[in-house]
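Only one protein chain is missing; all other protein chains are in place.
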Amino acid sequence: MKQGALAWTLCAALIATPVAAQSGDPKADLAKLKPKDFPTQPIEFTVVYPAGGGMDVTARLLAKYVEKWSGDRVIVNNRTGGAGMVGHSYLATQAKPDGYTVGVLANLVWGDAMLRAQGRWSLSDLEPIGYLNSDALTWVGPTEGPYKGMSVKDIVQAAKDKPGTIRIATVPGSMWEYIVEQIEASSGAKFLRVPFQGGGAGITALVGGNVDVAQGFYSEFRGHLEAGKVAPLAVAAATRMDFLKDMPTFNETFGASEYLWQVIRFAIVPKGTPADRKAYLAAAIHAAMKDAELIAEYRKAGVYFDPKLTDSTRLADDLGAYAEAERQFYVKTGRLK
Amino acid sequence: MLERALNAFWILLGAAAAAYAWTLGIVGPSGPESGLFPLIASLIILSAGVVLLVRPPARLAAPEPLPAAALARIGGVVAGLAVMAIGMPYLGFAVAGAITMIILLRTVERTSWAGSIALAVISVAAVLWLFGHGLGMVLPRGPWGF
Partner (left out) sequence: MDALSGLLTGFAVILTVQNLYLCFLGSLIGTLVGVLPGVGPLAALALLLPVTFTMSPVGGMVMLASIFYGAMYGGSTTSVLLNIPGEAASVVTCIDGHQMARQGRAGAALGIAAIGSFIAGTLGVVVMTFFAPAIAAAAIRFGPPENFGLMVLGLVCTLFMISGSAVKGVLMVALGFLTAAVGIDVVNGRERFTFGSVDLSGGVELLAVVIGLFGVAEVLVNVETLTPSTLLAERITGLWPTLADWRASWRAMLRGSGLGFILGLVPGGGPVTASFMSYALEKRVSPHPERFGKGAIEGVAGPESANNAAVAGSLIPVLSLGIPSNPVTALLLGALIIHGIQPGPLFMTQRPDLFWGIVASMYVGNVFLLVLNLPLVGLWAQLLRIPYRVLFPIVLLLSVVGTYSANKNVFDLWVMLGFGVAGYGLRKLEYDLAPFVIAFVLAPLLEQSLRQSLVMSPDGAMILLQRPVTAFLLAASAVLVVLMFRKSKPGGGSK
């Protein structure tokens, strides 16, 4: 882990420099950082999930604004398979570190690196260059049926009184399952976990009356929420969400601090990318992220900007802190030695 | 002869897959586990292989051996596609594609060298233009930039 820490610190230093050097006109500042002979061909933003999903939408919006500020051509490429594993492996081991490949990833890569990479690659093979946004996992409940109108505390209590009867949609092997585990462990409740391929499928099942609680992100259930088909229960974030002020957080409901599960989206380049190209890409992303229009578009999708990560001058370290917390969870629950 | 080999292959495949599926677990507390469906499928393959070996169905057409020339042509197509798969990551789509096209044109019906090269270059360029410019798809580039 020491080598990894050194690498991450170096990255952080490299990112901090251009961010601090910007003064007036962003486009001009960005042009000053442009390395010679780069780019001569389109830059690829690699997304490891299928087109149309939340990650893909984030990447495409980012690409649009990076193009606007830098004038370079950006193409979004979906390298799908294995719930992200194929794309993550590609970025960590096969992608050429020449500045033409930028990975737009989520913190789900940490799980892949820690649990499934089996030594073939590690997080130090991916160098973060910009933070994008965060999306907190939310529980939603039905607006019809026996569980309608109940708060999250009531539902957990019901799951305790009648173990194995309340059906909750989960996605095996990821945070959807982990939070259910946590709640069951600390409250003694027992849910009936129905597996789905993604959060969206679970929300569909909820609306159709096939599960009782679903988990997902705001962009996935917003349409149903506005139509009165689902009711928000709680969010696994540190503070309440601006767009759903009446929805409590898990931590405040249960008086804990462990229910923090969100998707953190950030951009990386493969290790070994030349420093000047990396700095340029970081600056371009930074400029795009400061665009008021992009911020507005992201907000529409229900994401929030984690104050600990926005404008961070030590991005690698800050992300590393979150990664370490996740690693502790894996160790505590016996998934990692 | 080939048929019997294939039937033997089905038997081996079925057995091996069934053994592997067994290790995945068959039934668990919440219903079928990862191994159930593969186990059923591989047992079906195994039994079908046995049935075919013991009682082969009547063939609709009489089997004829392939002349060497035909095998060479088939080999040429396979080789061409293999070159594409091996070469594309290192040489890029354009060069690997051109080489593959030349192999395909030459081995199957002896198109002249000049014709093959010309056709290869034109078609690869056309495909690159159609997909690169038209649809915006990025095809792998070789070490020389295209």
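The letters A and B name the chains in turn, as written, and every chain counts its residues from 1.
The working rule: contacts are C-beta pairs under 8 Å (C-beta built on N, C-alpha and C of every residue); 3 or more make two chains touch, one makes a residue touch a chain.
Being a predicted model, the structure only gives us computed values, none of them experimental.
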{"item": "Residue of A:82, A:149, A:188 or A:307 touching the missing chain in the full complex", "value": "A:82"}
{"item": "Absent chain, residues of chain A that touch it", "value": "50-53, 56-57, 60-61, 63-64, 75-83, 85-86, 89-90, 118, 120, 164-165, 167, 172-174, 192-197, 200-201, 204-205, 207-211, 219, 222-224, 226-227, 229, 297, 300-301"}
{"item": "Interface residues of chain B (partner: the chain not displayed)", "value": "2-3, 6, 10, 17, 20, 24, 30-35, 37-38, 40-42, 44-45, 48-49, 51-52, 55, 57-61, 66, 70, 73-74, 76-78, 80-82, 84-85, 88-89, 93, 97, 100-101, 104-105, 108-109, 111, 119, 123-124, 127, 131, 135-137, 139-140"}
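Throughout what follows, only the chains that are shown with their structure count from here on.
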{"item": "Touching residues (chain side chain B, partner chain A) in the complex", "value": "136, 138, 141, 145"}
{"item": "Touching residues on chain A, where the partner in the complex is chain B", "value": "40-42, 44, 75, 77"}
